[in-house]
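For this view, one protein chain was removed and the others were kept in their places.
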Amino acid sequence: MKTAQVMMATGANAAALAVKSARVDVVPGYPITPQTSIMEAVAAMVENGELHARFIPVEGEHSVLAAAVAASAAGARVFTATSANGLLYMHEVLHMASGGRLPVVLCNVNRGIFAPWTLWADHQDSFSQRDTGWIQYHCSSNQEVFNTILQAFRVAEQINIPIMVNFDGFAISHCLMPLTVPAQEDIDRFLPPHQPEWRLDPNHPSSFSNVTMASEYAPFRQMLSDDIMAAIPLVKQAAQEYKDCTGMWDGDSIETYRLDDAEVVAFAVNSMAAELKLSVDILREQGIKAGLLRPRLYVPFPTEDIIQALPENAQVMVLDRNYNFGHPGGILAAELKSVLFGRRNDVIVKNRVMGIGGIDLTRRFMAEQILEMMDDKKGLL
Amino acid sequence: MRSVTKAYRPISWPTLGAGGDTGSWRVHRPVVNHELCTKCQFCWVYCPEAVIDRKKITIDYRYCKGCGVCAVECPTGAIAMEKEE
Partner (left out) sequence: MATSIKKLPEIEQVLSGNGACGGCPATMALRMVGKALGPNAIMLLTPACSVASMGMTPKLGYNWPCINITFASAGSSASGISHALEIMQEKGRIEGELPTVFSWVGDGGTYDIGFQALSAAAERNENIIHFCYNNEAYSNTGVQRSGATPRGTFTTTTPTGKRQPKKNMAHMMLEHNIPYVATATVAYPADLYDKVVKAKSIKGMKYIEILAPCYLGWQFDMPDTVQLSRMAVRSGAWLLWEAENGKISFSNPTAHFINGKKTPDQVNEYLMRQGRFSRLLQGPDAKERIAEIQGDVDREIAFMRERAKITI
């Protein structure tokens, strides 16, 4: 390991620095709060020559991803970023990227969805894109954003599936935290150059995504589904080898904290999960055996790792920063319950929705919520 | 076709007859009268299917869809459209 550079950086800057470290070729972009600062930083790096890439300032998010997938099909390493309604505007092209097996990496800076307008974080945007065939990471710190983008490029290009790296608007994107940027040599060791086995090439003409009959279409979809499941070992391998190359670790498919002997387990993603570690400490001080399980992956859902990691007879408190409309709680709880059903009947799952539209989630508030949920005999099941 | 290690994309390769043997679509068949033909190549340039040999002015009936554009555009009336049996 060479000498790393340590600095103060916002989450947005961390993302931009990861783009530089990944030696990305093409970045189409369009501003949307709170993602804008990533695009501004990338555009500046391209302009001043720090990053040898093309920044394409297109006219909307649909075009952002349309340019991204096409550049990827031409053989380039492609990054872009968006938030909330920008992500929703991309929805159609998200499907094209995954169905076309184009390994684009996209940062979604989580923000609540219009209407009415809000600028601040919740997780409705990324969770509502669950079924687009993208792998989804959710990050809890600026450093993890940096690390995950590099890991995402590696996994995406190994398996030809696009990856969405999610983190909270403002709480991460605009907050300064210490950031360690490993030496370029170490990153290059971890992330080899992009060498797609197929690209648009006049020397070997072939076409991409003609009409298919059901007999062709169905196997393509089955393979996409199988390959997304097959990403879990690659995600773990990438996390491990990233640690070997840089010394840094954010968990692999999941991250756990004081979980081994826990009777009460907080279950959440993104920045609130980082804060929840402190809530766990507060609860422990009060004699409650609390712990944390944070899925780092949302798609594919790390079912086996969660089932293995949950202590026996645990009460799992799922703190959802989103709504599962038509059901009483949030989306994460529904996902968790569906994988535990029939396999971990010893576990009780309780659920509350909080932090919508950026409501501040402090360690004390969340510790109190967990205490209340413990007393709640019915929970919100 | 399963692929976990080698991701599989919906790729197609250039092939004659990508729409099948499209000659079977034909209702009328263009027939060239070589005595009238001046080899001006109008039929060749307007053929939407690229089935006419521009030198010999012969037609590849395996793929000719029988649209009749060549017969209409032929300035000497050297191409007749005859009903397929």
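In order of appearance the chains are A and B, and numbering begins at 1 in each one.
One rule holds for everything that comes next: a residue touches a chain if its C-beta (ideal position, glycine included) is under 8 Å from a C-beta of that chain, and two chains touch if they have at least 3 such contacts.
Predicted model, so just to flag it, every value in this text is computed and none were measured.
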item: Contact partner of the left-out chain, one of A:T33, A:T118, A:Q158 or A:S209; value: A:S209
item: Touching residue (missing chain; options A:A9, A:A70 or A:I163); value: A:A70
item: Hidden partner chain, residues of subunit B it touches; value: 10-23, 25-26, 40-42, 44-51, 54, 60, 62-63, 65-69, 71-73, 81
item: In subunit A, positions touching the absent partner; value: 25-26, 28, 52-54, 56-60, 62-64, 66-76, 78, 92-93, 96, 200-202, 204-213, 216
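As a working rule, only the chains that are shown with their structure count from here on.
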item: Euclidean distance of C-alpha centroids - subunit A vs subunit B, Å; value: 52
item: Touching residues on subunit B, where the partner in the complex is subunit A; value: 1-4, 6-14
item: Subunit A to subunit B touching residues, read off their complex; value: 99-101, 159-161, 197-198, 205-210, 212, 216, 219-220, 223, 226-227, 230
